[in-house]
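Shown next, in C-alpha cells, is the structure this report addresses.
What follows is an incomplete set of chains from the complex, kept in their original frame.
Chain nomenclature is as follows: A and B, assigned in order of appearance, with residue numbering initiated at 1 for each chain independently.
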Amino acid sequence: MDQVYKKLELVGSSKNSVEDAIAGALAKAGKTVRNMRWFEVAEIRGFIENEKVAYYQVTLKVGFTVEGTKLP
Amino acid sequence: MDQVYKKLELVGSSKNSVEDAIAGALAKAGKTVRNMRWFEVAEIRGFIENEKVAYYQVTLKVGFTVEGTKLP
C-alpha cells in the first residue's frame, strides 16, 4: 500500500556531544511515538558557561509511520 | 474572531504521480484531523528500482483550524 509518514520536530540536549543530544530526543519521544523511522538534523546550537559548552541543543525532524497512531 | 491554524508535516507516497502522493497523505490524515484547509509542498523525492520511479514521496505542510481539536 502507499505509505504515509508524519514528521515531528524535537529538540534534544546533551552535555557531551551532538550524537547524545540526538539519542536523548529519540529516547524521550519513543515513550509516546511508535514506529519512528528516520531523522533529519535541522539545527545544531548550544549554551556556554565559563567559555565551555554547557550543553548542545540539536533540532531534529523525525519521520514515523501513522498506522494505528492517532493524528496529529 | 481571530482564527488560529496549526500546521502538520506529512509525507505521502504513490507509484503514479506527485498528485496521487498528495491525495494519499490527505486521505490518511483526514481520518483523524478535521478541518484541513491548505497544504504547501515542501519536498518532492522518490525511490528508484530498475531505472524507474518505484514511488514518489511528497512532503507536505498541512494547515487546519484548531477549533474544538485538542492540541498538539
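Here are some notes:
To be clear about the criterion, a residue touches a chain if its C-beta (ideal position, glycine included) is under 8 Å from a C-beta of that chain, and two chains touch if they have at least 3 such contacts.
Just so you know, these numbers come straight off a predicted model, no measurement behind them.
Whole-complex copy count, one sequence throughout, 2 copies displayed: 12.
As a convention for this text, only the chains that are shown with their structure count from here on.
Those residues of chain A lying in contact with chain B across their complex are 2-9, 61, 63, 66, 70-72.
Those residues of chain B that touch chain A in the shared complex are 6, 8-15, 20-21, 24-25, 28-29, 31-33, 55, 59, 72.
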